[in-house]
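Note that this complex is displayed minus one protein chain, with the remaining chains in position.
The block that comes next holds subunit A.
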């Protein structure tokens, strides 16, 4: 067995003896104490000696000192997190689109312009407010995530996917009876989340990303919208299905007959749909028809099938077929005065997810149907519905004026959509006067909205040629000159041109950024990064990592004993956090006062984020000043070794790379490249080691590190932009989100192998002692076995293998029980065990050579700090593996293995004082983010993971579980940070806490730099074509990751180190 932890070779026995003596003294004291208690003899207590007492006093003082230092360090990290939060909030406030919400409402009797037509009942609901109404009632069926190509039959069966030809009814009716039915591609404005889409579909405005975050909650719409108009005009609305509607439109729906259903139970494909089906047909019966004017049914099955399985799954076909027969049945119940609209609110990407703005996500379908012939086409070839969504698409906001005018409602005030041609073209397709009339009304509405928006924002409208103002003038002029039917076509075209141009300008306008706020956010972040960098920079004075000298320690201790009154000044590294936090507090106080004063007195908008910005800036400045005052300087940041340079190259080149969409897209491959580079360089470094065993071990760990990274790189989930150069392997196929059968074996391989691998690493330092064998060999292995069982059962549920033996609900109950059991083992039992566990050491006594004393041997002394801390990492690994898909748990197992070889490499090459260790760990975290089936796009969030340990959505657990699934790589890396500082260090190691916080500082600094870079680039490239596809999601990911590692770093890594140190020091005594 290699005994590499014998290094340096000189006189190991001496250390052992000292340690042994120490342990003996300690044990003697314990025995003595016990005796004292037993006998209660005071005389003995007096005899126990002044020295012993004094030693106890010093121990207590050291412990108190440690607790104090820990408190200050923790406070520093709390402050750092606050700075990050303020920076991110500021930037986000200025970056994510903001749109002013106007309160004006359209009124039935006040059209925005004199209508071209005259009709009976003009200006009232009976005849139609602004335009003669076509229908009295409407049934709106929303099939969530109904992608356009689901509705287009594919004739050639060899080319057809599973989901094709399952929902042909819409297409067939549109061809067979074009005057009764229209099928069109229905383009969503991103973000393609249901909440945002419902806003667009009812208000007719463009969504802004500002609302995206509230998708989990939902907030009421206050702008003018279709439902509000219906309500004001006394129409009754009934809603069935997805409860997002109820949170957006509280109190709008007819009580008792409306049935909302919980919308986030992604694993549940049927409850919502069956509920709608159950309640919709009774409402369609004659006697119930009088109870409502507009009926909304929102199906979620297709969306959930997409999320759970991906489109390419039999469950999707079944769902689409169900929708097909449902629409067929529904059509039979319609009367002549009711219009039926079936639509998707968004599409889904190739894995069945949505949220972003890829083509597949924005292309939904729209089908309008009426028993009475109403619809027409202006050209005969338009009768065939478009083959792809690229031809003749309509915008989703276009439904708003269309539905409003068809039902005789006023168009909502904020509407930017234009009437859909087919609905107003007449059955012959030549009703140009009608088209001109509706187009003119919609245009006038848009113009009216624009005018008040510009007034509210204080912007001048421009009237250059080609501007909307000029187009408007041309259209109105055309309307007065061309009064015959043929001429009305020109009028219609002129108004359409105006609408198109206005929409384009609005899209541009609401991509309007609050640049000063963004700049402030960047400034706060940059200053935060600077503080962090200077904080972690080191000069020769604070080389506390080498203060691991038992002899020196003993000498100091005896000196201390001799001179009890001596109170040596604390070394600077111990007081660093304290003085920083103090200056931060002073700075915050000044800044807070300034900011509050400024905001409450000077500014009119009372924007308290400004006050936060000023506070953050002044306190970071104060900390920077005090850092420089303490002798830290920027010069220390310059790397002076190859390792330092590597760290700088990895971090800086990646940050620069985020300016390019290509490098952002291919980040997963780039991380592998960097990791291999590190492994390669450390292999070369290992060749330089003087001892042969060290050399071999160093090469071995480097090779393992590189090989494992390359192996993990085979787990891929490609983003759309990587096509066609990438093949997804994370799921069974590119079009599904379930695992292939062979992937189910991975968790079992992990179950069998990983505990043994960890054991191997612990045995090399003889630390597989005390709790370690039980915890890693049984508890951890048991948790992995349960997780593997969970995923097998999950696959069984998805494939319905056990459907004959077990009902689906029972299966789900078993799964949830298993998952909760694993999480309880990892977090509840795991944390308890970690806090109470003794160090991973074992003590032997044998007769000494002199025969006078017994020699005490402590196995695992050299890795007392690291081995015990590893238990915490292992607990988190178990939880993360359960919450990742089978492929992901395999990847995470490789990650843990790589982390272990990394810490050994760091130890062998003497890199514990270099910055490269934490940076490579951070890179590993990023790398495994991609290897656990994620990409820097919103649609890669595995929402279904929320239901691994739960039946329904529950706060705060569901978001927490999704977070653990999404950021498993980074969380695991963050929890492992202290290993870099503690691995193979003995209990007498001084400045352990300081080394850990420095490592954490470098680790967080990596993510902070990335976050700052993505922020800067997103801000700089805010007019880039790829902003919302590439740069914005990457910025959001960077910001989220930064906050996650901040919190995990504080609450897990730092707190874990404290618990670890307390446990180790209780046995070996307190080091400084």
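The criterion applied here is as follows: a contact is a pair of C-beta atoms (placed from the backbone, for glycine too) under 8 Å apart; a residue touches a chain by one contact, two chains touch by 3 or more; residues count from 1.
Criterion: contacts and distances are computed from a predicted model.
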Listed names "GPI biosynthesis protein family Pig-F-domain-containing protein", "DNA-directed RNA polymerase subunit", "Ras-related protein RABA2a" or "V-type proton ATPase subunit F", matching UniProt entry of the absent chain: "GPI biosynthesis protein family Pig-F-domain-containing protein"
Residue in contact with the excluded chain [from A:265, A:738, A:970 or A:985]: A:985
Option from A:181, A:230 or A:689 whose C-beta touches the chain left out: A:689
Touching residue (missing chain; options A:399, A:438, A:672 or A:795): A:672
Interface residues of subunit A (partner: the chain not displayed): 1, 3, 5-8, 12, 15-16, 19, 545-546, 548-550, 641-642, 660-663, 665-666, 669-670, 672-673, 676-677, 679-680, 684-685, 687-690, 706-707, 709-710, 713, 765-766, 844, 857-863, 907, 910, 912, 984-986
